[in-house]
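See structure below.
One protein chain is absent from this view; the other protein chains keep their places.
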Amino acid sequence: MVRRHKRENSDTLLTRMTLTTPRYVGIDLGTTNSAAAVFDGEQVTAVRNAQGASLTPSVVRIDGRGNITVGARARRYLERDAKNTRGEFKRLMGTSQDLAFASADITRKPEELSAEVLKSLRKDIEDQFGFAPQRAVISVPALFELPQNAATSEAARLAGFEQVELLQEPIASALAAGWSAEESAGSWLVYDLGGGTFDASLLETRDGLLRVIGHDGDNFLGGRDFDWAIVDWLLAQIKQQTEVELSRSKPEHTAAITRLKQLAEEAKIELSRNESTEIAIIELPVPGGDPLDLEVSLDREMLETLCLALVDRTLDVCTRLCKTHGLDPGGLHHVVLVGGPSVMPIVRRRVQQVLQVAPTEGLDPMTLVARGAAIYAATAGLDARPESRPEPVPESQRVWLQHPAMSSDLTPHVVGKLVDSEPDKAPGEIRVLRSDGLWESPWTEVDEEGAFVLSVTLIPRRPNIFRIEGRRGPEQKVAIEPPTFTIVQGLTISDPPLSRTVGVALANNRVRVYFERGAPLPVRRTFNLRTVETVPAGSEECILKIPIVQGEFDDAHLCRLVGSLELRGEKLKQHLPAGAEVEVTIELDRGGRMSARALVPSLDQVFEQVAHLLVPEATPEVLAANLEATQQRVIELRAEAFQAKIISAIGRLNSIESRLASLETDVAAAAGGDTDAAQKARRAFLELDAEIEQIELDKRWPELEEEARETVIWASATIADFGLPHEAKLLTDTAKAIEQAKNNRDALELQRQLRLLARLGSTASLRHPHAWHHRFERAASKADQATDLVAAQALVKEGKVAINKDDVPALRRITQKLWQLLPDDPEDRKLGHNSGVR
Amino acid sequence: MQQQQTDPLADNPFFVLGLAPDCSRQEIEREGQKLLGLLELGLSRAATYQTPLGPRERTPELVRGAMAELRDPKRRVVHELWADVAQATSVAHERAEQAQASPGEAPAWTDVWQLFDWRAP
Partner (left out) sequence: MTSTGLLLCGLAVLAWYRSRSDARARPRGLKHVDLKVARAHLHDPPPRWVWQTGARGPLLALAILSAHVDVVAALSRPPVWAMLAALLLVAVYLPQLADLGWALARKAIARGYTRLAYRLAKLSATTWREDREGGAVLAAAWASYAKPTFDPDDTTWVEDKLHKLPSLAGAGVVAQGLLAANRGDRDQARTLMHSAASLRNDDTPAYAMTVAWDWLIADAAADGRWHEVIRIAAQPLDLSPTAKLLAAIAARLDGQPSPPDINLKALWLAAGKHRQTLPWRDRALSCKRVLYRQKKAAQPATQTPAEVSGSDLQKALGLHAQLRREGPVWLRLRPKKLAELVAAWERVFAGKSLLKQLQRRIIRLEAPLDGAEVIARYRRQICEDIANFAQAAEVSLVDAIGPHADDSFAAQAVYVLRSRLLVHVEQLSDTLHNRVRSGREKLPIDEWREWTQLRESCEHATRLGGMDARRVLFPQVHKACCAHAVWLWNERKQYAMAMPMFRWLLQEAEAVGDEAAIELQRKNAEVKH
């Protein structure tokens, strides 16, 4: 937010070529469509492309000769020439997935394709505004993972941008809406229904400060689901009319399905304006049959019936978000709708019904994000104009200025420092004058460090240009470089918050939290960790991993691995003993790009290479296996929940099951070669896993209580019969502690006390004359699970002989041997991403 | 134990920004911006801030973090409670503590290592 005239730039002080005031550029790099906007301090203008549209489809085509086409012209080929045309590659950002273009026989990374879209937008700006932007703000989804952010930055670099900042989409929307609103104080809800995701963000403006209060969303719900609902309906219609059965999970039907989906999308858009539409299906390719021709009519009522459940799911998210932040229904002041699918009349109607506030009118939901990004560029001081060398002003004094580029404050501070000043030529006093001539600051003394602090007064809602003057004596004026600076009065936006907690996974499967969710970006933090294992120098197979994870869970294995610092034996100068200190620093810039470094002070060596900063790949086989396992887990849990009559768990399991159903289609689509659906499914599984884990934890409580009850009864009986006085005393203490833990619902403490009680009881039970007899029986009953069956059976035989002889020492020896052959009690072995630090 | 949040006393946002607990939102933004500017220019007047634990180094991360904390009223109220150390209290304790300085400690033998043929750290 502070505009920085960098020290290294200070000796080539810059003037702007043709434009007197700064221009700020914002870009919405969308999944289906992209847009750009330019802000001049007063007005935000959406950029139009060569076709005159403000939206450029995010589609890239590379033909056999290597010619690249982007946008609407490429989109036409999406269906006709799918092998050479690619769309929706945003979802693959940050993965290692290469996209092939068959005719040209080349592959491109998702970020390279995004770069083509950015280049095209950059060209449009140049055509319309006369300059090629060097700096810009690009919006990213709020829940983008770190590798995806990194890929977006890379795309911008490839497109020729010198500097970009990333901004979360909901903040961009709110910023745009807040800028255009007359009266902007209060709570905002940004309802962002995109192609594949739904995001709801709660914001608040007060005293000109825009602040994000919270996010929520559904990563598995978007406009495409509406399209799929129509496609499914179409498939049913086709089957009914022609008896041809097409399926989304069959790779050979892909061409037909893609075609239907496009028709569905068009029909959906059409129905936003009209009451009904005719869908003309012409020459639909059917494998092993003649192409189909038929016409289906779809009206708005039918469409709304198909989509109502989906719309209501988005509204559930909104009400949940409001409730979490203590906002009653009706407590909202504004609702802003963003994204193509949000123009559907049913969305507007349901929003108004449920949230009890009319969506803000007069905003273009398609370019809102780009507009917001452009305004944000102003608050970040990212002037997009190219730089040029200044006219050398003789005898001028250079100053290094610090001030907010945009501020809600009417009287912000301006801080400055003289650069390379000579004692006899430096100004002793500085003042600033506003360009309208209606305000000037008093002369302010420059201190011994050559610094000065001034308070300036701004005119609301416009760019304010100030001139700086310096003087040595009352008469001797000194020219100042730069002679002017600009501050826009508008909104102050809080620093972008981090969307997910970031930390380092430790060897004990815990997480050392570096930054909590909501921490203002940029951030940097260093913690001293210690290695748990020796890494010999020169050893190739020994690698010490420092896994970096993202997520809000205490257990590392539940969080997502987003990168890993690796201390490789072959790169070490000397042995790195266990227990050695490692200073691990993680840094995130404003756009959420991560860098990490590990310094080993004892070796004086730095490791900076973050390995596999990639979204893991999702193969269809793994996904299918995952699906099956998850379904099985849900079925088991549900049965248990029914038995135990845990209503809340049943409710949550139902919701998981409904999501699993939609996941099934994604997994099927992944098997059909849809890599995008595969990524979507992968993320869905991670979230579902975490949720199921939580349910299991909750479910364990009644079980634990039951176990506690039984253990107390058993231990009391055993200790009463065979216990010693001090054991009886301990039993009373432990029983009391168990009761207390039960009251506090402290599962950990309860388990601890139970372990203690079990030991007490088993110690006492050993005094039972037939103690070893019982133990042997119990062990023998599990002999079929032994690791060595033959040995176990032999031991069982021996044991029976010992019982007959009443040889207790022998029986005991045999039982202990038998125990060693039996599998350990089933405890989960959870690995903290193989972390080598504690 | 794993969750190492910022120190509520030493890194208290009010101390970092040098503001009183009852300051206005505008003051937080204004003062924060000013300090960020001063720090960027490397000026000595912003280099440290006062806390009941003595002066601490001020960094841009701390200032930005402090602004974010105070923008959120939910977090701000807790910081207000931590920042309520009256000046008088800490000074009184300073005196009390000087009066009861620890009993005469003998000096350290820093080069004792040589006696055993070990290198001093």
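Order of writing sets the chain letters: A and B. Residues in each chain are counted from 1.
To be clear about the criterion, a contact is a pair of C-beta atoms (placed from the backbone, for glycine too) under 8 Å apart; a residue touches a chain by one contact, two chains touch by 3 or more.
Predicted model, so just to flag it, every value in this text is computed and none were measured.
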Looking at A:L189, A:A507 or A:V523, which residue reaches the missing chain?
-> A:A507
Of the listed residues A:H575, A:R597, A:K800 or A:K817, which contacts the missing chain in the full complex?
-> A:H575
Quick one: say which of A:A104, A:A537, A:A644 or A:A735 touches the chain that got left out.
-> A:A537
For chain A, the residues touching the chain missing from this view = 206, 326-327, 507-510, 532-534, 536-537, 573-575, 577-581, 602-603, 726-727, 730, 746, 748-749, 752-753, 755-756, 758-759, 762-763, 766, 824, 827, 829-831
Residue ranges of chain B at the interface with the undisplayed chain = 1, 8-10, 22, 52-54, 73-74, 76-78, 80-82, 84-86, 88-90, 92-93, 96-97, 99-100, 102-103, 105-121
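To be clear about the criterion, only the chains that are shown with their structure count from here on.
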Using the touch rule from the top, collect the residues of chain A that touch chain B in their complex.
-> 1-2, 4, 206-207, 209, 211, 400, 402-404, 407-409, 411-417, 449, 451, 453, 492, 494-495, 497, 506, 510-513, 516, 518-520, 522-525, 527, 554
Complex interface listing, chain B residues touching chain A = 2-5, 24-26, 29-30, 33-34, 36-38, 40-41, 43-45, 61, 64-65, 67-68, 71-72
